[in-house]
Structure formats: structure tokens, C-alpha cells
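Only one protein chain is missing; all other protein chains are in place.
Naming follows writing order (A, B and C), and every chain is counted from residue 1.
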Amino acid sequence: MEPTRKAHGEKETGRLEAFSDGVFAIAITLLVLDLKAPDVSVTGGSATELAKALLRQWPSYVGLVTSFFTVLIMWVHHHAILRNVCKTDAWLHFANGCLLFGVTFVPYPTSILASYFETPAAKMAAAFYAGTFVFIAICFYLFIRAAFREPLLSPDASQAFINKTCHDYMFGPPAYSLATLAAFLDVRLSLAICTILWIFWATTITKNTKA
Amino acid sequence: MEPTRKAHGEKETGRLEAFSDGVFAIAITLLVLDLKAPDVSVTGGSATELAKALLRQWPSYVGLVTSFFTVLIMWVHHHAILRNVCKTDAWLHFANGCLLFGVTFVPYPTSILASYFETPAAKMAAAFYAGTFVFIAICFYLFIRAAFREPLLSPDASQAFINKTCHDYMFGPPAYSLATLAAFLDVRLSLAICTILWIFWATTITKNTKA
Amino acid sequence: MEPTRKAHGEKETGRLEAFSDGVFAIAITLLVLDLKAPDVSVTGGSATELAKALLRQWPSYVGLVTSFFTVLIMWVHHHAILRNVCKTDAWLHFANGCLLFGVTFVPYPTSILASYFETPAAKMAAAFYAGTFVFIAICFYLFIRAAFREPLLSPDASQAFINKTCHDYMFGPPAYSLATLAAFLDVRLSLAICTILWIFWATTITKNTKA
Partner (left out) sequence: MEPTRKAHGEKETGRLEAFSDGVFAIAITLLVLDLKAPDVSVTGGSATELAKALLRQWPSYVGLVTSFFTVLIMWVHHHAILRNVCKTDAWLHFANGCLLFGVTFVPYPTSILASYFETPAAKMAAAFYAGTFVFIAICFYLFIRAAFREPLLSPDASQAFINKTCHDYMFGPPAYSLATLAAFLDVRLSLAICTILWIFWATTITKNTKA
């Protein structure tokens, strides 16, 4: 009975990973849909006008790059976490579902941020953007809590990786809350914190998977 | 001859699952495309205006959350059902196709519901929303009828799971029909039934896969 | 050397199938994006108005159903064909690429058909719709010509399936050409031929995979 059950557990993680990969891949690709060809017909429509219009869209490019790499790093983390897990249960499915909800939501605040970056409402837009990552950071914390339980762990799970991850992820929600509050002082400060954080998560996962 | 045929059957279920996973993952991610950055330029465009505009979109958020978790639970059920199946045939492909049709359709009634939630047409929008789930519940019933036939069952299929699922799924179409009728009395009542139902399906699958 | 090469071939078919599955799954799900919440605010916006507006969208529903099941049946065929193939080469990649191009294109003529179904331009829209399937039918014929060559065939390929498929697929381009011409006589006739054809392809694949 035991080998059958184990084989099932592995298969289940496989399909959970495949489904999650799909959601991450689609969410990351949908980000570009927010970029719309600018309409320069009203201003003569010369090559110079188009170049200017494309350059004026820089807040959209900043939002696209930040969101793209944040979602990409989330996927790398998701992947590294599930390498230590071989069974699934209802809690893991639920925590993963909340996390994926956060991931699919990212294109929306990205779009808000790009639309309002150069308006008086920019601070609120940046707070909404960073606030989304507070939600995702909380979901990630719940996700590792659900994943790193004894009955679900893979036989070759790395205890060092688990300890480091549980430690690092506690900083996620407060760090993004800081970025959310910073938005009301200065939009660029908030975005800078978000950028520093995804570079931090990228470095963290590189170190932790080596250890 | 027998091992070759069995290997083929397993491969076929694999690609059916992969394709279905893709459709579920895309349908669940497309839900967010219905959220559009609000246009507050006409009302001064201050930070407060944007915050108010974002809050005014709450019917869209309710629709997004309800549809996201309903589709997610459907995916978990789809996954649990196919764990008991190792071969496919034309009927299973057809029943799965109808089910996937229902799943890809979900973003449309969700969009209708969000657009009309605070208008006099809300009751019709909620009835259309719940009515879509009547269709999906019927498809799910056809799907398990097609999947749980002797020649397709996996050697280690759980008879207890099959019996419980066949029993539970009979309640799907009448329960969602009730939600559809309830929409004409009160929109919130209809949405509450839909929410209770996805929590019920989530609990059911947790119990049934344990059994 | 031989076993390594063979293992490579199998791996390559695997990724070709995974990529194609992804494209089919996305194309089939994007079809729903063409459905837009109707705007009934100008006509009072009552529940009855919304119901009428939703019913008036019936050409979109017809287009959605026809395209959805046509793409689904194409996927089942694609899948059945590649079960007989274990290696890939440049020609198979190219033929598959042309076929996937046709598949990703389907949402566009579907959208044209739905937009113009009740206008004087309906005949042209239906001809454009059926014409797309002429292109896809030609691509499918090139695809089986590329796939069913001796060096690519799997050791357990079914010669009966190959012969039947090569025979049946010759009828694809002329049958859809007939549907295209029929569009200029009567739009419903053209759509009826398209519907009969996907039912025919569904029946064919059921019979051929049994044989």
C-alpha cells in the first residue's frame, strides 16, 4: 500500500506544479497586453512624434520590467520550495490557490501604476501596487507553512533550505508594507524598495539553493 | 499486446490532463483581464479620487474572487477524478470538451455580473452567472459518468471515492439551479449560495480523497 | 549510439506536443475574449433589457461553440497523429508551425463572423471563416505528410490508422472549399457544412483510433 500512496503523492505534486507553471507563465505574458500602441494621428503622426510617444510610455515599461522580474523570481522560489515536497493535501492546495490568485492579480495594479504614474494620484497607485505584494508575501508565508510539514516533505528535503526560507520569508510582509507606506512619501522610493526586494529575493534563492 | 495498450492508455490520459490543465490555467488567469484601470481624470484625478474609484470596483473583485476559487476547486476535482482513470475514449474526450467549454466561458458571465452588479439589471446578471454553473455542473456529471466506466478505470481506482463522487455530483445541477432562481429574489442570496457551494466542493474533495 | 539517439527523438516529440498543447489550449480559451458585456445603459438598463441584449448576442455564441469544438477536435487529431511518431525533424517542425499558425488565427475569423452575422456583409464574413479552415485543412494534410515518413514513425505505429488518416484528410481542403463557396449562397448553409464537418472529424477519429 505504501509505495502506491507515495507514487500518488509524487504525481499530485507534478500536476500542482504543472498547473502553477501555467498560471505563472500566463500572468507574466499578460503583462504586455497593457501596452497599447500610442495614437499619434492627432499630432501629425511623423516618425519623431511616434518616437516621442513611445518614450512617453516609460512608466509602462518600468511597471512591465518590475512586475515581470518579480513574477519570474516568485516562480523560481515556488519551484525551489516544491522540490522539497512530494505530497499534497487540501491546505497546500488552498495556500497555493491564494498565492496563484495574487500572481494572476499582478497585471491589474501594474496597469493602474502605469496609468497614474505621472498624475496627482500616483502615490495611491504605487501604494496599491506595493500593497498587492504585501498580500502575495503573506500568501507565500502561508504557502511555505503548508508545504514544509512533516507528512508532505520529500525524503531528500534539505532542512537547511527549509530553515533559511522560513527565516527569510518572515521579512516579506513587513518589507512590502514599508514599500506601501513609502508610496505616500515618494512614488520612486516605493518602486525602488520593490526593485531592491526582487533583487534580494533573487540573491536569496541563489544562495539558499546552493547551501 | 496488453502492456503496449496499457502504456498507450496512460500516455493518452497524460496529454488529456496536460491540455485540460492548460485550459483551466488560462481561464483562471484571464479573469483579471476584466479589471480595467478606472478613469478618474474627469474628477480631478487626486489620490483620494483614485482610492474611491478602486473601492467602487468592489463588485469586480467579488466576481473575480468567486470565479477564481470556483474554477480552482473545479480543477482540483478534475484532477482527483482523473487519478482514477488510465484510458480515454471518444466519450471521455467529448464530456471533457463540454466541461472545458463551460470553464472557458466563466470569464464572460463574471464580466456581466461585475458590469451590472449595481444596476437594475443585476438580477438577470446574477441569474446568468449562476446559470453558467448549472451548465458546468451538468457537464461535470456527464464527465464522471464517462470517466468512471469499467474499461477506463485505473487498476488502483478507489471505489469509495467513485461512489462518494457520483453521489455528491447529483446535487450540483439542482443546487446551482436554486442559486439561479434565487437571483430573481436577491442578488446577494444567489452569490452567497454560489460561495457556499464552492466551499462545499472544497470540503467534499478534501474528505473524499482522504477516504 | 542508437539508444541515445532514439531517446532524444522521443524527448523531442514530447516537447513538440507540450508546446502544441499549449498553443491549442490558449487559442481555444481566447475565443471567449471576443464576448463583451453588452452596454444596455442607453435603453433603461432593466433586467429584461439585459436578457434581450444577451440573447441578441447569439451569433457570437454560435461562433464560439463552432470554433471551440472545431479546435478541440483538431487537438484530438493532432494528438492521435503524434502517437504514431517518435522523432522530429525540420519538416515536421515547419508543418506543425503552419498548422499552429492556423489554429491561433481562428479567434480572428470567429470574431469577424460574430460581428457581421446580421449585416449585409455576413456572406463575406462566413466565407472568410470557412476559408480559414481551408488553410488549416491544407496544413493538416502537409502535417501528416511530414509526420508519416518512415524515419520518424514510432516502432508501434499503426499502419491501418496511417492509411485511413491519409485517405480521410484528402477530403478536408475540398470540403472546406465547398463551405467557403456555399457562404456566398447562404451563410447558414456554410455554417451547417462546417458543423457537419467537425462532427465528421470527431466520428472519424473515434473509428480510426479503434481500428
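The rule is simple: a contact is a pair of C-beta atoms (placed from the backbone, for glycine too) under 8 Å apart; a residue touches a chain by one contact, two chains touch by 3 or more.
The structure displayed is predicted, hence computed values, not measured ones.
*Asks:* Of the residues A:Leu153, A:Leu189 or A:Ala202, I need the one that contacts the missing chain.
*Replies:* A:Ala202
*Asks:* I'm checking contacts with the chain that's been left out. Which of A:Leu72, A:Leu153 or A:Leu181 qualifies?
*Replies:* Selected residue, touching the omitted chain: A:Leu72.
*Asks:* What residues on chain C make contact with the chain left out of this view?
*Replies:* Considering the whole complex, chain C reaches the absent chain at 4, 8, 11-12, 15, 18-19, 22-23, 26-27, 30, 33, 89-90, 93-94, 97, 100-101, 104-105, 107-108, 111-112, 115-116, 119-125, 128.
*Asks:* What residue numbers in chain A mark contact with the hidden partner chain?
*Replies:* Residues in contact with the chain left out: 17-18, 21-22, 24-26, 28-33, 35-37, 40-41, 44-51, 54, 64-65, 68-69, 72, 75-76, 79, 83, 156, 202, 205-206.
By our rule, only the chains that are shown with their structure count from here on.
*Asks:* Go ahead and note the Å separation of the Cα centroids belonging to chain B and chain C.
*Replies:* 24
*Asks:* Cα centroid separation between chain A and chain C, in whole Å?
*Replies:* Distance between chain centres, rounded to whole Å: 34 Å.
*Asks:* At which residue positions does chain B touch at least two other chains?
*Replies:* Counting only residues that touch two or more other chains, chain B contributes 18, 22, 26, 30, 33.
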